[in-house]
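Have a look at the structure that comes next, please.
Note that this complex is displayed minus one protein chain, with the remaining chains in position.
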Amino acid sequence: MELDYLKTLPLGGFNFDNCIRNRAMAESGILQAPKTMKTGTTICGVLFKDGVVLAADTRATGGSIVGDKNCEKIHNLAPNIFCCGAGTAADCDHVTEMIKRQLELHRLNTHSENRVQMAALKLVAHAFKYGGQIGTHLIVGGVDVKGPQLIECSNDGNMYSMPYHTTGSGSLAAMAIMETRYKENMTREEAVNLCIAAIEAGIYHDLGSGSNVDVCVITRNKYEMLRNIKHDNFKVFSKPGGYQFKKDRVQVVEEFKHKLVVEAGEQPMDLS
Amino acid sequence: MSIADLQNEIIPEVNTHSVQTDGTTIIAVKYDGGILLGADGRSANNMYVGNKVSDKLEPIHQRIYCQRSGTSSHTSTIARYVRYYMEIQANELGNLPPVESAAQVMREIIYSNKNSLSASMICSGWDPYKGYQIYQVNSSGYFEQGNWALSGSGGTFIWGYIDANYRENMTRAECKEFIKSCIALACYRDSSSGGCIRLLDITQDRVERDYVQYDDFKIK
């Protein structure tokens, strides 16, 4: 089925329609733009003997409110490449998702494994195009034909490679741990423990970071996602059996019921 | 309305982190039978040293290298473009591309985008047409050739030192010591230079890298 109308629709890209309106509203004091979610993060990555370890905390903040206590900041880009994201939460989610699609297409076209360098370059090219307005601070890690790689990509389009990286608001605390305890050719155990220690430094010394520690270990042909490997900050308070409410607390004024048609399971996609 | 206008006027401030800049000392010197490039290794976001061993010596082609100072994302992107154009030119020529072309492409990019870029770069190397050459392009797009070139924030502190101590046709060893002391002195006085010294030797036959740790800096 082809609808001519569809061809006139814009294909992807950003839409700037509301920019002028939003500025006008902000200037006349009607309404200020709402706060967006920031990851307010500590993330880090370390190279070890035969792979890469990436680690992140799990707090997302909007202003001083913790919006998400257990969010995922380690994104998958390809089977052999992962990336930690700090900065504006929406940007990290959507940019990594977009690059993931591009890499998958490349993989299918060339029948070969993606390279970490390529993933990083795509991220950096996208960030540079928007002159740092897209708030993505990423640590990309993976194992490809050239061995384990770790690259940091910042929002202004800068990338560089070192054996250990930290980013986010808690990066200073995490970097202190890295600088003192990093050594070359660590074992997997040592690398994971170092990452956990670095993220915990962020969690406990930076207000923007918190909750649990996620770790991802990537080695040749294998990755392991260790979600909430440390969870000292789970919710501890709850009333056993929960709260009971008085029946007359909730008074229903009006009720309206709408019967729904129950659909029979998954429907096949019509490809004609 | 262009994106640049939108950025400046309409889009609320979303950029939380400052940009990373190479507050740098970079120097290129011709000696008898080659060119030596030197750079420090510090990249900083305002007060925070983001990278203390950064590589400001970027390859453009087999015998052409550039050195970057300014906003590091800008300069590395420029280098990437120049590298791309030089690859094309080398394929068309079937030979090594001229250093001057690389420098001119660099100048063109910087000059035509000088309002939105912060980049000051040195482009040097060897080609079969004019031999060893050093070109410098500053952030306004001004272009010059010389026997030596100096750029970056740390350069301010060592102009006099270079004027006093530079000689034409130094030997390789002399030149290496000269560059090491130049950068060590600049790192000593400039807060945004430091970390380490990276050296690169370009001759007709080969390119060779060298590295000096911070502990081995000699100021006197």
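Letters A and B name the chains as they come in the text, with residue numbers starting at 1 for each one.
Keep this in mind: a residue touches a chain if its C-beta (ideal position, glycine included) is under 8 Å from a C-beta of that chain, and two chains touch if they have at least 3 such contacts.
One rule holds for everything that comes next: contacts and distances are computed from a predicted model.
You can't see one chain of this complex, but its UniProt record names it "Proteasome subunit beta type-3", from the set "Small ribosomal subunit protein mS33", "Proteasome subunit beta type-3", "LOW QUALITY PROTEIN: DNA repair protein XRCC3 homolog" or "Anaphase promoting complex subunit cdc16".
The residue from A:50, A:68 or A:190 that touches the chain not shown here is A:68.
Touching residues on chain A toward the chain that is not drawn are 1, 3, 6, 13-22, 31, 33-37, 60, 62, 65, 67-71, 88-91, 93-94, 133-134, 235, 238-239, 242-243, 245, 249-263, 265-267, 269-270.
Heads up, the rule we're going with is that only the chains that are shown with their structure count from here on.
Put simply, the C-alpha centre of chain A and that of chain B have 34 angstrom between them. Residue ranges of chain A in contact with chain B, taken from their complex: 16, 19-20, 22-23, 26, 33, 36, 38, 87-88, 124, 128, 130-133, 135, 137, 154-160, 162, 172. Of all residues in chain B, those touching chain A in their complex are 1, 3, 6-7, 9-12, 14-17, 19-20, 43, 48, 51, 53-55, 71-73, 76-77, 116.
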